[in-house]
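A protein chain is absent from this complex, but the other protein chains hold their places.
Should a chain be cited, it is by its letter among A and B, assigned in written order, with residues numbered from 1 in that chain.
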Amino acid sequence: MSTDFLYLVEVLINGLMAGVMYSLVALGFVLIFKASGIFNYAQGVMALFAALTLAGVMEGQVPFAHLINAVFGTEIHHFGWHVPALLAILLTVGVMVIFAWAVQRFVFRHLVGQEPIILFMATIGLAYFLEGVGDLMWGSDIKTLALGLPQGGSRWIEDMTAGMGGDDFYGFFIDKLDMVATVVAIILVASLIAFSQYTKHGRAMRAVADDHQAALSVGISLNFIWILVWSLAGFVALVAGIMWGAKSGVQFSLSLIALKALPVLMLGGFTSIPGAIVGGLIIGVGEKLFEFSVGPLIGGATENWFAYVLALVVLVFRPQGLFGEKIIERV
Amino acid sequence: MTMKKLAALAVTATIAAAPVMAELVIPDLSYRTGPYAAGGTPFSDGYQDYFNMLNARDGGIGGEMLRVLECETGYNTEKGVECYESTKGEGALVYQPLSTGITYQLIPKATADGIPLHTMGYGRTSAANGEVFNWVFNYPANYWDAASVMVNYLLAENGDSLEGKKIALVYHNSAYGKEPIRTLENLSAQHGFELTQLAVDHPGQEQKSQWLQIRRERPDYVLMWGWGVMNQVAVQEAANIGFPMENFIGNWWSGAEHDVTPAGAGANGYKSLNMNRIDANLPVFDDIKTHVHEAGNAAGDGTNVGKVLYTRGMYAAMLASEAIAKAQEIHGVADITPAMMRDGMEALELTAARMEELGMAGVGPEFSVSCQDHGGTGLGIVQQWDADAGQWNALTDYIAPDDAVTLPLVMEDSAAFAAENGIEAGCM
Partner (left out) sequence: MLYREAGDFKTSYAEDNQTFPIKFDRWRYWFVLAVAYLVIPFMINDYWANAIFVPFLIYAIAAIGLNILTGYCGQVSLGTGGFMAVGAYACYKLMTAFPEVNIIVHVILSGGITAAVGAAFGLPSLRIKGFYLAVATLAAQFFLVWLFNKVAWFYNYSASGQISAPERFVGGVAVTGPNTEAWAKYMICLVFVTICAIIARNLTRGTIGRTWMAIRDMDIAAEIIGVNPLKAKLLAFAVSSFFIGIAGALFFAVYLGAVEVGEAFGIQKSFLVLFMVIIGGLGSVFGSFAGAAFLVVLPVALKLIGVDLLGWPTDLVSHFQLVIIGALIMFFLIKEPHGLAQLWRLAKEKLRLWPFPY
């Protein structure tokens, strides 16, 4: 096989892996949009906040330390203990559930029945708010997540495949972290599907997504379902935050991964979980291939806009995305 | 020029005439929030701590107390404008914005208002030509010097020849990142190495394509112009593809502790430039700790002392305070104006003996500023990250850039600026 072709395959594989990372973020959007029609821009900041909380809890950092020190003139920073990873994750999930409850109780309960754009704006307000709270609670320095996730290219795959091409082919590069992310994503999607198919609350969730009024009339508590959905989105955000944070450390820029998820959503449709996955894969492969083949000719760094243009082209032919519910307009 | 001079004089006159408090006002346009907070915080801590230390230990400079005005910009140009406007009326002596965007924005403004601007190792490189940029100083070094120092270092490593070598430049796709390209292109023609340019778009969270390309093309060296999250991801990705870290060299804004720690052991061996030497045991840090931190006046949370960017912020403050002392000496008054400050900066001369006296021996190279040359010597060291010890070690002494390459570029760019803005080059 020619080396160029093998490299094309390598770019493809890595594009798929990158796509999985985008899907992880997009999943959270879909969950909330499906159940409540809210386009939750704060999903990226939720990932940042969840990862910050996890890192802070593990390190035994005192929340709001800077504020407390400034107000009371004290000098506290650390509790002096380290929390094991699993316990810290559980605690973080707890925080995200409390957050979900608070969001529902103080914000969206008062906005029921508003136009989608108003709800969207409210989530942007929420994003600002949460970003500020995250900074106040844990400080704005870069934190390292010591979860022991594997990093780096897999030597084994590299050695196994190195012989396939010529001398200038060095074997396929596949990041171990990406492989872990793929496995995690598969488990996450499988359990989400299992949850929504086979459990009482999952079925209630689907009922709410289908029709609020009908769900209410058979005795499903909308309030509870929405808290549940926000908690699930918080959990997905934590997973996305861990995966992305393992690469770059936990810092402000983590909240910008939301922008990577938007074209995925457009492409896959706002209401479809399989759409988020397939959309993510298509965007990942598409932008990597474009950068690989056309990028060098036009100066590179094309990924940011190409994802959107790709999604735009698809939308012109399918205005509801690939997997979205067909938009039926009646007069 | 006459109009400008008149305007500058008028502004200076109003500032001098206004009942300014007898204090030396130093604005600190810091950013402790936003995407670049991790870099902005230690720099600002160092900058403020040094001035506060001078106040507590020496009673200011020349008997005149210093007042640091901190203003948060969040690396945002519009906030930077607001900060500039709100502090300039207080009699600000010198601005140090630590942001390319705000620097470009302030160059014409500060020139018109007659307030010097010190863009230490960042901002507009051609401001080194003091005849065009009378009010802008970028000593001790600039980006084109940095590019040349890197190449000179590589030349020394390779027996003075880079013929046929492949060098890749990974850069932040912004004004800042594009700075070294022209210099490197000239150097590549001169030394016969092949240059590949890889742009990374803001913020730089996703760099797989760029690093896969590096892996395919196997360049001998990778140079990086990064800032913010781009640095951490690049170091991580380089480790991931198994690129030999000792052949990966960042510039001086890509070589702080927080850039390498997230990658853990993988970052071991990563190199970067530095325009100042770092040494956590400098006597000056003891002074800062006793006079500032123990008095409870630490800027920030006080945990950054001795770090790369903290040291650089402190170094910047030292350069500013030396210039103040120089200005006081030239004009014979303690309460100097921004115009006098400019004269002080232009006459600044830093010797090894003076740095030793200040308790920071060898922190920077020796250099002197003149009317023609606002750029200093452009020397830089190469440092390497030791992941086990968790510290940067200096590998080399100060390396000189190739002025024959950078100087014509500086002249060309500043001449273009002068033509575009109708500036007549000349000393003030």
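The rule we apply is simple: a contact is a pair of C-beta atoms (placed from the backbone, for glycine too) under 8 Å apart; a residue touches a chain by one contact, two chains touch by 3 or more.
Note that the coordinates shown come from a computational prediction; the quantities given were computed from them, not determined experimentally.
S.K.: Check the whole complex and report which displayed chains the hidden chain contacts.
M.R.: The chain that is not shown touches these displayed chains: A, B.
S.K.: Which of these, A:14, A:61, A:140 or A:272, touches the one chain of the complex that we don't see?
M.R.: A:140
S.K.: Who touches the missing chain here, B:64, B:131, B:201 or B:287?
M.R.: Residue touching the absent chain, from the options given: B:201.
S.K.: Which of these, B:56, B:81, B:361 or B:428, touches the one chain of the complex that we don't see?
M.R.: Checking each option in B:56, B:81, B:361 or B:428, the one touching the absent chain turns out to be B:81.
S.K.: Of the residues in subunit A, which ones touch the absent chain?
M.R.: Residues of subunit A in touch with the missing chain: 39, 66-67, 70, 107, 110-111, 114-118, 120-122, 124-133, 135-136, 140, 259, 262-263, 265-266, 270, 298-299, 301-302, 304-305, 308-309, 311-312, 315-316, 319-321, 327, 329, 331.
S.K.: Pick out the residues on subunit B that sit against the missing chain.
M.R.: 3-4, 7, 30, 32-33, 37, 41, 70-72, 74, 76-79, 81-82, 85-86, 88-89, 100-101, 104-105, 107-109, 111-112, 124-126, 173-176, 178-179, 182, 201-202, 300, 409, 413, 416, 420-422
Criterion: only the chains that are shown with their structure count from here on.
S.K.: If you average the Cα atoms of subunit A and of subunit B to get two centres, how far apart are those centres in Å?
M.R.: 36
S.K.: Please output the residues of subunit A touching subunit B within their complex, sorted ascending.
M.R.: On the subunit A side, the touching residues are 7, 10-11, 14, 18, 66, 69, 73, 77, 135, 139-142, 144, 151-153, 170, 173, 175, 177, 244, 247-249, 251-254, 256-257, 260, 287-288, 291-292, 295, 299-301, 303-304.
S.K.: Spell out the part of subunit B that touches subunit A in their complex, as residue ranges.
M.R.: Listed in rising order, the residues of subunit B that touch subunit A are 32-35, 37-38, 41, 173, 197-201, 203-206, 208-210, 212-213, 215-216, 218, 228-229, 232-233, 236-237, 239-242, 258, 261-264, 266, 296, 301, 303.
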